[in-house]
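Here is the structure we will look at.
The complex is shown incomplete by one protein chain, all other protein chains being positioned as in the whole.
Letters A, B and C name the chains as they come in the text, with residue numbers starting at 1 for each one.
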Amino acid sequence: MQIEKYKLEEHNHSLQKEHQRKFDFIAADIKDVNGLLQKLIDFQVAIPSWALGTGGTRFGRFPGGGEPRNLEEKIEDIGLLHALNRSSGAISLHIPWDIPENASHIKALAAQNGLKFDAMNSNTFQDQPDQELSYKYGSMQHVDKAVRKQAVDHNIEVVKYGLELGSESLTVWLSDGSCFPGQLNFRKAFQNTLESLQEVYAALPDHWKMFVEYKAFEPNFYSTTVGDWGQSLLYTSKLGKKAYTLVDLGHHLPNANIEQIVALLLMEGKLGGFHFNDSKYGDDDLTVGSIKPYQLFLIFNELVEGMDAKDMNHATDLGWMIDASHNVKDPLEDLLQSVEAIMITYAQALLVDRKRLAEAQNNNDVVTAQEILQQAFRTDVRALVAEARLRSGGVLNPLSVYRSEKVRESLIKQRGSKTVATGL
Amino acid sequence: MQIEKYKLEEHNHSLQKEHQRKFDFIAADIKDVNGLLQKLIDFQVAIPSWALGTGGTRFGRFPGGGEPRNLEEKIEDIGLLHALNRSSGAISLHIPWDIPENASHIKALAAQNGLKFDAMNSNTFQDQPDQELSYKYGSMQHVDKAVRKQAVDHNIEVVKYGLELGSESLTVWLSDGSCFPGQLNFRKAFQNTLESLQEVYAALPDHWKMFVEYKAFEPNFYSTTVGDWGQSLLYTSKLGKKAYTLVDLGHHLPNANIEQIVALLLMEGKLGGFHFNDSKYGDDDLTVGSIKPYQLFLIFNELVEGMDAKDMNHATDLGWMIDASHNVKDPLEDLLQSVEAIMITYAQALLVDRKRLAEAQNNNDVVTAQEILQQAFRTDVRALVAEARLRSGGVLNPLSVYRSEKVRESLIKQRGSKTVATGL
Amino acid sequence: MQIEKYKLEEHNHSLQKEHQRKFDFIAADIKDVNGLLQKLIDFQVAIPSWALGTGGTRFGRFPGGGEPRNLEEKIEDIGLLHALNRSSGAISLHIPWDIPENASHIKALAAQNGLKFDAMNSNTFQDQPDQELSYKYGSMQHVDKAVRKQAVDHNIEVVKYGLELGSESLTVWLSDGSCFPGQLNFRKAFQNTLESLQEVYAALPDHWKMFVEYKAFEPNFYSTTVGDWGQSLLYTSKLGKKAYTLVDLGHHLPNANIEQIVALLLMEGKLGGFHFNDSKYGDDDLTVGSIKPYQLFLIFNELVEGMDAKDMNHATDLGWMIDASHNVKDPLEDLLQSVEAIMITYAQALLVDRKRLAEAQNNNDVVTAQEILQQAFRTDVRALVAEARLRSGGVLNPLSVYRSEKVRESLIKQRGSKTVATGL
Partner (left out) sequence: MQIEKYKLEEHNHSLQKEHQRKFDFIAADIKDVNGLLQKLIDFQVAIPSWALGTGGTRFGRFPGGGEPRNLEEKIEDIGLLHALNRSSGAISLHIPWDIPENASHIKALAAQNGLKFDAMNSNTFQDQPDQELSYKYGSMQHVDKAVRKQAVDHNIEVVKYGLELGSESLTVWLSDGSCFPGQLNFRKAFQNTLESLQEVYAALPDHWKMFVEYKAFEPNFYSTTVGDWGQSLLYTSKLGKKAYTLVDLGHHLPNANIEQIVALLLMEGKLGGFHFNDSKYGDDDLTVGSIKPYQLFLIFNELVEGMDAKDMNHATDLGWMIDASHNVKDPLEDLLQSVEAIMITYAQALLVDRKRLAEAQNNNDVVTAQEILQQAFRTDVRALVAEARLRSGGVLNPLSVYRSEKVRESLIKQRGSKTVATGL
C-alpha cells in the first residue's frame, strides 16, 4: 500500500503554520541548525523484517490483522514507514524467515521503496521443519561437531543471500547457553563457539562486518555463551578486525550502565551497532524510548562523543537497527514511535554543548556537567525532527497520517485479518 | 504405561543394603525418626497437567517424544511418577487444556492411579479458537464489562468442572496488566479485577478456596494488575475468608526475600499455597532446587515454623504444586528431580532445632541462629526421603528406575515422537 | 547568609527578555496558564535538615566547607534556597541531630525565612552516646521489651518537639531487620514492631499523621521489618486512620513499578507522602531526576490523577520531602537541582491531557495513551517553572545566582572549611 503524494502534502500544509512557529522558536537557539538538520536527515534506522507482525510471548499471541504475508509485503510496509518518516530507509532480513527467492526482484522492489539492505540475521536458535540436526542443546557451542558445522554452514548461506542483496554485515545472535548448572563446560562451550565463529569469519567477504550480539539470559536461563559485552569482546578480539560487538539495549542484567559499555567498546574500536528497544524487566522488546528515555539519551550522548572523537560518520559507521516485539500495538505504529524516539534522542545528543561539558569534567564541576546534559534533554526538539522529515520529503506527523489514511484498515482489507507474518 | 511391581521390588532389593547403612547413620541422630518419616510420607505435591510435555520460550520449542496426547495419558504419566516416588499423588488441571469430558471416567482413572484432584486452573491469558471476545488487553481488568464477564463465566465453569472431579480449590492467575505507561488506569484496573474476582468468589462453593496468584512481570512488561504479594493480599482481604494468596517462587523482583513474605502471609492467615520451581533471572520455571536450594530451605523453614505455630496440618492445609517448564529435559525426569528436591528440603526444615533457634533469637545470638539452620541444611537427608518412599510403597531411586525401565522409550513407541501435549 | 533583594532583581532583569520569549511560546499552548502557575507556586518541597552537609558512604566522606554547624544555620541555608526558588518553604527535622533547644526562637527564625516545619524524623537506627540500650539488633522489633520502650519513648519525644514547632506529622523509618537467615522470627518481629508503633500512635495528637516508611534493604542485608509497601500498608491499616505509608523512591527492589504502588496507595487512602531522590542501584540518594526522569514523571502522573480523583489538594494533602545525600556536589546546589527537577516534573504531569488519556484507555488505544504521556514529558516546561518562581518572588535561574553571588565561598568564610553538619 502506498499513500498518494498529494495527501502527504495536504497533511504537511495543514500543520505547516504551527510547525513553523515551533521550528523558529527552537532554531533560534541553535548555532548551525542546517548542519544539525542534515545529520538528522542522513540518519537511517533499519527495520527488522520480523517486527512487522504482531509479536507474542510464550503465553500467547494476539494477532492484529493485515500482517505481511511474504517478503515483498514486508518491504512494502517498511517502504510505507519510510515514505512517512524518511528515516527508515533500510531493512534487516532474517533467514530463513525471509529467504529472497528472487534476489534481483527483491532488490529492485527495495530500491523502489528507497530501502537498503542492512545486516543479515541468521537463526540457529530454532529448529526448522527440514533441518537435519537439532539446536536443542545449542548451535555453535554444541558438543557435536556436526551440529556446529550445520550452524556454520547456515551462517555462510545467510552471507550468500546478503551478498546478492547488497548487505554488508552479518548479525550473529546465539541463544546458545544452558538452563542448569552442570549442563555445559563453560570453557569448551566458549571454545566451540569461537571455532565456529572463526569458520564463518573466514568465509566473510572482506568488506563485510560480523556483529556478535550478546545477551544476558533468555531463552537459556542459567548461562548464555555470549552473555555480556566482555564475552562478546573476547570473541570479536580473537576473531579479527571485521568482527564487532553488537549492543541490544534489552540484553543486560538489571541496572547495567549501558552507556559506559558503549563508550568503552567505541574506545576499543569494537562497537559494531545497535538493536534499539526499551525494557523494564528483561528483554521486553518494548517501543524505543517508552520506558527509559533518559538512558537512551545518555547512550546517544556517548555515541556522538565517541564517534566524533574517532572522526566516524554517524550515519554509516555503525549499524542502527530496531529490534522490538509488538504485542499490544499495531506494529507499524509502534515502529513509527520507535523511530521518532530515536530521532528525538539523537537530536538532543547533538545539542549537548561538548566544549562546556569537557570543561566541567576537567573542573570536576559535577553540577554543571549534569546541567549541560539536562539542558539538552529537556529541550523540546520535536520541531527539529519534524523539519528534517519535511526537508527530506516526509511528513510532519507520521502517526497522524497513518491513522487518518486508515492504513491498517486497508492492509486488513488487502491481506486479511488472520495473516501471520513469517517468523511469528 | 506402568512398571510392574516386581521390578520396583527388584530395584529396591538391589539398593537395600547401601540404603540401610545410610538410613541407620542419619536415623541415629534423630529423636523421633518415625514421626518425621510419617510427615514425609503424608506430604504430597500436585503435578500440573501442563508440565508433562516439553515447554518452550517465545523463541522456540524443542519437543521430545512420547508426550501425553490427552488427559487420560497425563493422568497415566503422573500415576507413573507417583508409583515411583509416592509423593506426587495429585494432579492440578488446567482448563480449557484438560477439559474432563467424562468426569466419572476421569475420576476413576485418577483414583486407580492413586491421584486426587488438586487446584483447578483457569486460563484468561490466551484466546481460544472459539472465544468470542479477546483477552489481548486483559481479562478481569478489562475496560469492557463484557470481556470481564466472559472471564468470570470461564472461571465459574472451571469451578464446575472441579466440583465434578472432587477438587476443592481454584487458582486464578491473571496475566492482566500493561506493556506501556499510560495504557492502564491502575486504580480502575484494580477495581475491575476486584469486582470480577468477587463475582467468581460469590459462585465458589463454601468448602472451596480461591488462590489469587501474583506475578511481577511477564507476559506484560510494564505493569501487572496482581503484581506482588501486597496486591494479592489486598484482593484476598477484600474478597473474604475463602480467598488466599498463592506464591509462585519465580514471580518476584530480583533479590526479593520470599521467605519473609511467606511468614507474613501465614501470620495473616492468608497463605493459600505454592507453585514450586526455581529461577535465576525471572519466571524461568526451572527444576525445583536446581538454582537456589538454600532459599527453598529457608522458605520451608518458615512454612514449618509458621504452620506449627498455627497448628496447621503440613500435608493438607496449604496447596503444594509444582509449576515448571521443561525445555531441555525429559519432563517426567524433571518432575522426579523437582519432587525429590522438595522432599529433601522439607525433611531438612523438619530437622531444624526450633527450641534452640528460638533461644538464639531471644538472645540475639546471630551466629548460633545461623549455625542451627546450616546444621539442618548441611545434613544429608536423602536416606530419610528414600526410606519414606520405601515405606509408602515407592522406590529408593525413582530416576534410576525410570531410566533402567526405559520409560521414555516406551512412551515414544506407544504415543509417537511428534506428539504435543495439549496446552503447549 | 542572605542575598540582597536588589541582586535578585538585577539577575531577573538581565534574563527577563529571553525568559519572556520562552514563556510566551509555551504559554500559547496552555489553556489555563495562570491556574497551572498557581499550582506550581503553591507546591512546596520540604528540605531535610540532614541534607545540608556533605553525605558519605561506609567507605568515606569528602566534606566540602561551610556546612551549617547548628540548627540555626540549617534554617538559614534553607531560607536561602527558598529565597531563590520559592519552592522550598519547609524544613523536615531529625531528632536527635536537630533538637530545638529553644523552640520559640527556632520557630521565629523559621518564620523569618518563610519556612514551615514539615514531618519530624525520629532515629532509632543509631546508638547515641548517652543512650542506655543499644539498637544493634533493632529498635521497635527488638526481642527485649525495654529496647522497644526506649524506641517508643524516643518517638513520643520527637512528637513533643514537633508540637512545639508546629509540625503535624511524624516519619518513622525503621532500619530494623536482620543480616542473616535465622536471626529473626519474622512474625514476632512484625508483631513487636506493630505493638511499638501502636504505642506511638496512641500518643499522637489527633491532627497529626504518622508516616511509616518502608525500605527493601540496607543497613540490614537479609530482611527488613518494614520492607515493602505491602508490609507498610499492613502496619498502617492495623494502626488506624492517622497512619499512612511513605514512599522513598530509592527504597525498592530492582525494576519495581513505583508508580503503580503510588496509585494503589492513593486508591486505598493510605499514601502519606514522599521522599524524593534518584538512584540506579539501591538507595543511592542521588539528585532528584538525575537518573530516571521519566519514572519520576510517571509517578507524578499518578499523583495528579489520583489526587484529583479524590479531590485532594496537591500542595497540602501529601507530604513532599527530599531525602538525598550529596557526596560529590555542593549540597545546596544539589538541592536546587532537585527542587527544579520536581517542579519541572510536576508541571509536565499537570499538562497531561487527562480527558484524552481516559478515552485512549477506554479504547485500548495503547499508542495514543503513550503519545499523550510523551507529549507532556517532551514539552519543555522550564519557562513555566521559572515564571512561577518569578511571580512568587524568586529568581529565574537559582543556580546561576547561587554561583554568581559566591554563596559557598561566603559560607566557608563565615563558618570555616572543616565544619561538619550535625548528623553527618
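In the analysis below, contacts are C-beta pairs under 8 Å (C-beta built on N, C-alpha and C of every residue); 3 or more make two chains touch, one makes a residue touch a chain.
Remember, it's a predicted structure, so these values are computed and weren't measured experimentally.
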item: Residue among B:L36, B:L52, B:I291 or B:V304 touching the omitted chain; value: B:I291
item: Selected residue (touches chain absent from view) among A:Q2, A:N313 or A:Q361; value: A:Q361
item: Which of A:I156, A:A203 or A:L264 contacts the chain that the document leaves out; value: A:L264
item: Missing-partner contacts on chain C, residue numbers; value: 55-60, 62, 125-127, 134-137, 175, 178-181, 183, 216-219, 221-222, 254, 279-282, 284-287, 290-291, 325, 327-329
item: Residues of chain B (touch criterion as defined above) contacting the omitted chain; value: 25, 254-255, 257, 280-281, 287, 289-295, 328-330, 333-334, 337, 344, 364, 366-367, 370-371, 374, 377-380, 382, 399
item: Absent chain, residues of chain A that touch it; value: 136-137, 143, 178-188, 190-191, 216-217, 222-223, 227-231, 233-234, 253-257, 259-260, 263-264, 266-268, 294, 298, 301-302, 305-306, 309, 357-358, 360-362, 364, 366, 369-370, 372-373
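The rule we apply is simple: only the chains that are shown with their structure count from here on.
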item: Both-way neighbours, i.e. chains that touch chain C and touch chain B; value: A
item: Cα-superposition angle relating the copies chain C and chain A, to nearest 5°; value: 180
item: Rounded Å distance, chain B centre to chain C centre (Cα mean); value: 43
item: Chain A, residues touching no fewer than two other chains; value: 254, 280-281, 287, 290-291, 328-329
